[in-house]
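This is the structure I have questions about; it appears just below.
A single protein chain has been removed from this complex, and every other one stays in its place.
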Amino acid sequence: MSTATITPELIVQHQLSESEYRKIVSILNREPTYTELGIFSVMWSEHCSYKSSRLHLKKLPTGGARVLQGPGENAGIVDIGGGYAIAFKIESHNHPSFIEPFQGAATGVGGILRDIFTMGARPIAVMDSLRFGRPDDPVSGARNRRILDGVVSGIAHYGNCFGVPTVGGECLFEPCYDGNPLVNVFALGIFPKDQIFYARASGAGNPVIYVGAKTGRDGIHGASMASAEFSEESKQKRPNVQVGDPFMEKLLLEACLEAMRTGAIVGIQDMGAAGLTCSTCEMGSRGGVGVEIDLRHVPQRETGMSPYEIMLSESQERMLLVAEKGREEEVFAVFRKWGLDAVTIGQVTGDGLLRVKDHGRVVAEIPNRELADEAPLYDRPHSQPLRRAPMEAPVFGGGDPGEDLAAILASPDVASKRWIWQQYDYMVRTNTVAGPGGDAAIVRIKETGASIAMSLDGNPRFCYLSPREGARLNVAECCRNLSTVGALPVAATNCLNFGNPERPEIMAQLVESIEGMAEACRFFETPITGGNVSLYNETLGEGIYPTPVVGVVGLMKTTQPVTIDFKSEGRAILLLGGLGDCDETRFGGTQYAKVVVKELWGLPPALDMEYEKCVHAAAREIVAEGLAESAHDLSDGGLAVALAESSFGPAGIGADITVESRLRPELLLFHEGPSRILLSSAEPGRVARIAERHSVELVRLGETVRGRIEVRNREVVLISDEIGRFQRGWEGALEEYVR
Amino acid sequence: MRFGVIVFPGSNCDHDAWYAVQNNLGQPAEFIWHRSPSLGQVDAVILPGGFSYGDYLRCGAIAKFSPVMEAVRRFAAAGGPVLGICNGFQILVETGLLPGALMRNAGLRFVCKRVRLRVETTRSPFTSEAEKGQVLTFPVAHGECRYVADERTLDELEAEDRVALRYLDNPNGSLRDIAGILNRERNVMGLMPHPERVTEPLMGSNDGLTIFRSMAAAFALAR
Partner (left out) sequence: MKARVFVSFKTTVLDPQGQTVQSALNGLGYHGVAGVRQGKYFEIALSDGLSPEEARRQIDAMARDVLANPVIEEYRFELIE
């Protein structure tokens, strides 16, 4: 093996520490080659190795009766009954989406879709969780709008062409995402549970086959770029941006699923971050075998690529698979039919080594297990979570509640996201029972008569005020979303977006978020079956708010969905869970605080998980009994926003309610305390009996009326206006901003 | 009545069309691979929606060279019913089986939503079960679907009663609100909205079945 001189500068350039380099030398018993250094640097990057978070991720619950596959594979798998299973995961593509919003977001969708179908599951739903800087910021607004537009177009471009419905998601705006947008994409697929494929190589002598797009110099060091803070310098890395090809991915999907049916495939993994390197050594490590490849066989788009470049390329739409020896032709025939490259590039060996040759000459030889699984593990120091917000509430309130409500409804966070989701094909495959704009998306499974409900949530303001409580609230909110449509939450996936973990106050945000999420996921019986960590989300030393996003999936019978809008006049309006309580400290993370007071203070709303769970159970029963004509959970903007959104349906039905509360108007109308669901029903008596059986408070607020929103506290009129006054701003605000 | 659904590389509404016919219309449907030189024993052909060849070059421009399109041409020439939905409409237009062209939406963005359509003629095997003037609600999901043709062609389409469906709320800037058209012989229809996406209550409505039921009724009548 030729040994280039590995200088200290070279090691630094590869973002490896001195001790990491010493570990490499001890694993190899010699100095690495240049190619090996590159291989180690990507495999041991934060992005691939989770070296800062692994220790804490172990705290998350990952198992359960329904869980067929927890973390560690391409996606988690959950049994949904009827002989079928779902595979799902959420993943970030934050850094690429800042550098090139359209392609960054598009390839983010492509990557997570491959994670799903590489396991043999056909993707049936995508959702996305997006964070941008404020579109109306006087300084950075134009750039933020361009990023928003590019990201949405990129997701639409890829998902629509591929033919997977984008059924929901969430999108929030904060100044901290100015130079660091978040693009987290969730995908879910379905398959018969006895037809799962794993990313494991086995059987010495079996051929290792490369399929899909040719390899170019795309995204080299994308994985290590995703692990470094942005600087002016990272613009220099720009020429390596990957371009996604959804058409190629669609062919790859069909060809892979068809090839899997031949029975000749032993194991398969997509080439995502760190491309050929990651797929070869991880498949080898999981199977406890060696993998030997010769780069001369790798289909290449460009000429003169070095072994280093080929091994580190992140060209999209590629897969690596191991087939049964002697049955290669069956696999090749399928890929030929779909017009795709499929070539044998090497074989499985018994020696446990990743051996990379270039025209027969060995350029890398590394033990798979050490490379894939023995990455450094850091117990990074953590102190108190960073927070600069005061605990004390400022003086606020006194404005006209109607005006405040209109302002909140027309603010970017709360305003209708129709401008976004109307660009996504959310109906293709004709399984979307409830699409974007509801509390949870519902996709039916034609094969079993069951439906899957799903929801994403990550409130960055709550998490900044208290990472632990915020993370618990996120999980509670998702489970409440699912219960509101009648689904039982069964499993979860997470995407942990944080700043620089080498700063103890940021590391503390990560640790506390994970612990809070772990506690809630254990309590709500939604084990985390997989996910992704994205660290170093900082630009020029400014970190983002801690943003742990959670996605929860639930099960329900396939039936006509309950939606959020009031359907008919004269129905009882009920608040399941009660009006709730809130003091001024617990009010500081609300939309009212953000939009009206323009401050952030105090703590997130208090959560009683026991009570929350009872509310969920009651809601599911009410929906299953067909008693809810509409149902909408209370979250951003509290009671007032939920009432308004429920009034924005096609029927033009609003609300006339009178409450009795000692809370001051701002708190009463806009506090964001959890455990509350707004219902309309023709049978309030039966709803009350169910609530009582679950020991949940049920408040009868008033009834539905045509065309107006009327809210009184005792005899004091708080809001009295036509629906249209509120609806116009809510519907048009986002488009106004973007225009 | 046996339906054939053509599968091009990049078709993604092929399963939806198949399901609408097989499950919700209750007639047998089969897939036909784009390299197949013949259509076998089918009584009607559906060119489904999607992104054949990624919509690269122009929507439908590469698909028109698929071997199966020769068979579709012959089938149409012999009077067989051919329905092109969305990308299928684009392919029919590129192939020359229908006049005009489909361009980028006036709003320049992909748009997915339900739109109302007015049935303009019932003199076709695709709309015979509808009432003239009836309003149907179908979803659109498209980016390059603005129907354009020169004035003479548009006049001719109208004079010959070949505009099958018009948008009541034009989502893409199509000229004269045209959503679907017929060929001169009235056995080929292309439309941009997706009838197969509204063929059972769980999909939101049954409106789309009108198109497929018409095809089945016309077939029964012809036998």
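Chains: A and B, in written order; residue numbering restarts at 1 for each.
The rule is short, and it goes like this: contacts are C-beta pairs under 8 Å (C-beta built on N, C-alpha and C of every residue); 3 or more make two chains touch, one makes a residue touch a chain.
The model shown is predicted, which means the values in this text are computed figures rather than measured ones.
Novice: Counting contacts across the entire complex, name the shown chains the missing chain touches.
Specialist: Its contacts among the visible chains are A, B.
Novice: Return the single residue from A:Ile27, A:Val243 or A:Ala688 that touches the missing chain.
Specialist: The one listed residue touching the chain not shown is A:Val243.
Novice: Of the listed residues A:Leu10, A:Ile27 or A:Ile99, which contacts the missing chain in the full complex?
Specialist: A:Ile99
Novice: Touching the left-out chain: which of A:Leu16, A:Leu113, A:Ala213 or A:Ala375?
Specialist: The single option touching the absent chain is A:Ala213.
Novice: Residues on subunit B that touch the omitted chain in the whole complex?
Specialist: With respect to the unshown chain, the touching residues of subunit B are 53-54, 56-57, 62, 65.
Novice: Considering the whole complex rather than only what is displayed, give the residues of subunit A touching the chain that is not shown.
Specialist: 99-100, 103, 213, 216-218, 238-239, 241-245, 247-248, 301-302, 315-316, 339
We adopt the following convention: only the chains that are shown with their structure count from here on.
Novice: Can you check how far apart subunit A and subunit B are, centre to centre, with Cα atoms defining each centre and the answer in Å?
Specialist: Taking the mean C-alpha position of each chain, the two centres sit 36 Å apart.
Novice: Help me check something: in the complex, which residues belonging to subunit B touch subunit A?
Specialist: 9-10, 12-13, 15-16, 19-20, 49-51, 53-56, 109-113, 139, 141, 143, 194, 196-197, 199, 201-203
Novice: Which part of subunit A faces subunit B closely enough to touch in the complex?
Specialist: The contact residues of subunit A facing subunit B are 153, 156-157, 160-163, 245-248, 250-251, 338-339, 421-430, 433, 444, 446, 558, 560.
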